[in-house]
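Of the protein chains in this complex, one is absent; all others appear in place.
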Amino acid sequence: MYTLGELAERIGARVTGDPSTQIIGVCSLELPKPGCISFLTQPRYRKHLENTSAAAVIIRQTDQEYCSVSALVCDNPYVAYARITALFDKQGNSNNTVDETAVIDPSSTIGEGVSIGAHSVIGAGVKIGDGTRIYPNVTIYHDCLIGRNVTIHSGAVIGSDGFGFANEAGRWIKIYQLGRVVVGDDVEIGANTSIDRGAIEDTVIGNNVIIDNQVQIAHNVRIGDHTAIAGCVGIAGSAVIGKHCALGGGAGILGHLEIVDGVTVTAMSLVTNSIKEPGVYSAGTPLEPKSHWQKNYVRFKQLDDMARRLKMLENELKQLTDKG
Amino acid sequence: MYTLGELAERIGARVTGDPSTQIIGVCSLELPKPGCISFLTQPRYRKHLENTSAAAVIIRQTDQEYCSVSALVCDNPYVAYARITALFDKQGNSNNTVDETAVIDPSSTIGEGVSIGAHSVIGAGVKIGDGTRIYPNVTIYHDCLIGRNVTIHSGAVIGSDGFGFANEAGRWIKIYQLGRVVVGDDVEIGANTSIDRGAIEDTVIGNNVIIDNQVQIAHNVRIGDHTAIAGCVGIAGSAVIGKHCALGGGAGILGHLEIVDGVTVTAMSLVTNSIKEPGVYSAGTPLEPKSHWQKNYVRFKQLDDMARRLKMLENELKQLTDKG
Partner (left out) sequence: MYTLGELAERIGARVTGDPSTQIIGVCSLELPKPGCISFLTQPRYRKHLENTSAAAVIIRQTDQEYCSVSALVCDNPYVAYARITALFDKQGNSNNTVDETAVIDPSSTIGEGVSIGAHSVIGAGVKIGDGTRIYPNVTIYHDCLIGRNVTIHSGAVIGSDGFGFANEAGRWIKIYQLGRVVVGDDVEIGANTSIDRGAIEDTVIGNNVIIDNQVQIAHNVRIGDHTAIAGCVGIAGSAVIGKHCALGGGAGILGHLEIVDGVTVTAMSLVTNSIKEPGVYSAGTPLEPKSHWQKNYVRFKQLDDMARRLKMLENELKQLTDKG
């Protein structure tokens, strides 16, 4: 529990109303709860400010006149809300503890304030930076480097072998993967995500990269700082992703290509070539009732044919018009 | 081992033939096995009834005349088969045991007849309903509620943080996730599936929802009763899925949209808008030999141009015809 005044101090906001107001949690404006603090990020939700039963609200200066309760006033209420959630997170109390069932190789190096959950496994030579939180049932293979203040969720696997095989007369011969995974600071790695170690060089995840659940990052991939990767994305080997990129859910990135800084790829789009200009990129066809879709779907196979016939028609009509 | 008569009693069927026939397992009609019971669901497989080496068959009344062996006669042989598989499942005997290597927070509440597999981790404040079966290496984060008779397969992660971040001048600030996951009764959760906890409110899985492997369910998603979700589906944050829906393998659902009851989405289709009418929905293009596909694929970029040129041609031809 915090007073409004304490929260203001923690996040650098200004209090309007009673700074001794007790705040016991966070709520949304749509579902306000007594004793909780809410936040307003968009003017169109201003209507919820009036008569809210929340104990207080985080707002911008410009929304102050619409607010009937105590408030924290700041420039970016969404960021302020993010900072306040950290204070109310129950897991925050379990930091700095290594569960006794975690298996940690004695040759690994564990930083200050690291928490490691039950049944997690930390391989030989692994280094984990200060303040990193590893949830239960995480596996980190030998020699990987994890930065500071990294969060790794359950089921994540860091440093498994890249998918490298040489083909000898139809038979696959395993290429043992001798590189590492190097994860920067302030990174989030989601549940059941896997990041393979490099074949010879390393797989590299930059600082403040955020990765959702069920993501697959193949060997030798390099991801630039502050890039966001949504759930179910797959990134093939040796792809290089820039900084401040955003990969939508289920997007796929083929191997050995480069994506510059500032690229957004929308959900379930497949990137088959390098992207050299920042911007938003998409692929795919629209969802339709199946009966309609089926008619268009089969026509896709005729698309090239249709294009040729259209061109032919244009030519014929032009001849006819010229003649006439 | 059961006699045919015992099975009939268990599933409420009528015996034809010898009720003392010993049944040692289940087999398919295509690969019948002595001592085993098979089932007929579709008339087109009737031919397999004749001379089958199975010990008995589950059939409808109307198929009785084609059957040369003992039988269980009932209205829905497929449901009867389902019920009989429960009797022959070897894991059924291991119920009601909590493996000694499971890590269970003392503040959690475990119901009657719950089985928890080796190395599973149950967080603080979790409540698990009676008869639920949790396989090895499952992780359930703090405060999540799991209903009765739920099955959770290995590698599943329930209650990991939703993917919530505020952006402050290009830098991602974590929004701690303060909600829970609430799972109803009679739910199945597949291997390596992840279900994130809510940001503020809860992520909610209804009763008798069945979820396959490798599924990603983001924070604040709500899934209605009796909905089926096939493997590799991804559902983005705050999506609301109705009752009795079916999401095909690899389908994607964008965030903050609503799908009404009774919607089927076919495999690998992306839902980008709310769906307001029940029915079957699809997206995507047909599989083709790559050389053909490539020709059509590149034409997709000209589709709008083609549509305009087609319209223009129609106008020109109309003018020409009108003139003529």
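Order of writing sets the chain letters: A and B. Residues in each chain are counted from 1.
Note that in this section a residue touches a chain if its C-beta (ideal position, glycine included) is under 8 Å from a C-beta of that chain, and two chains touch if they have at least 3 such contacts.
This one's a predicted model, so the numbers in the text were calculated from it and none came from an experiment.
*Asks:* For the full complex, which residue in A:Pro34, A:Pro106 or A:Gly170 touches the chain that was left out?
*Replies:* Once the missing chain is taken into account, the touching residue is A:Gly170.
*Asks:* Check each of A:His48, A:Arg83, A:His119 or A:Lys290 against the chain that is not shown and name the one that touches it.
*Replies:* Within the whole complex, the residue contacting the unshown chain is A:His119.
*Asks:* Taking the entire complex into account, which one of B:Gly17, B:Gly35, B:Gly113 or B:Pro136 touches the absent chain?
*Replies:* With B:Gly17, B:Gly35, B:Gly113 or B:Pro136 as choices, the missing chain is touched by B:Pro136.
*Asks:* For chain A, which positions touch the chain that isn't shown here?
*Replies:* Within chain A, the residues touching the omitted chain are 101, 103, 119, 121, 124, 137, 139, 141-143, 155-157, 160-161, 163-168, 170-178, 192-194, 196, 200-201, 214, 216, 218, 232, 234, 236, 250, 252, 254, 265-266, 268-273, 279-286, 288, 292, 295-296, 298-300, 302-303, 306, 309-310, 313, 316-317, 320, 323.
*Asks:* State which residues belonging to chain B touch the missing partner chain.
*Replies:* So the residues of chain B touching the unseen chain are 25-28, 31, 76, 78-79, 81-83, 85-86, 88-92, 99, 101, 117-119, 135-137, 151, 153-155, 186, 188, 190-192, 208, 210, 212-214, 226, 228, 230-232, 244, 249-250, 267-268, 284-291, 293-294, 297-298, 300-304, 306-307, 310, 313-314, 317, 320-321, 324.
Here, only the chains that are shown with their structure count from here on.
*Asks:* Report the inter-chain centroid distance for chain A and chain B in whole angstrom, where each centroid is the mean of the CA atoms.
*Replies:* Distance between chain centres, rounded to whole Å: 25 Å.
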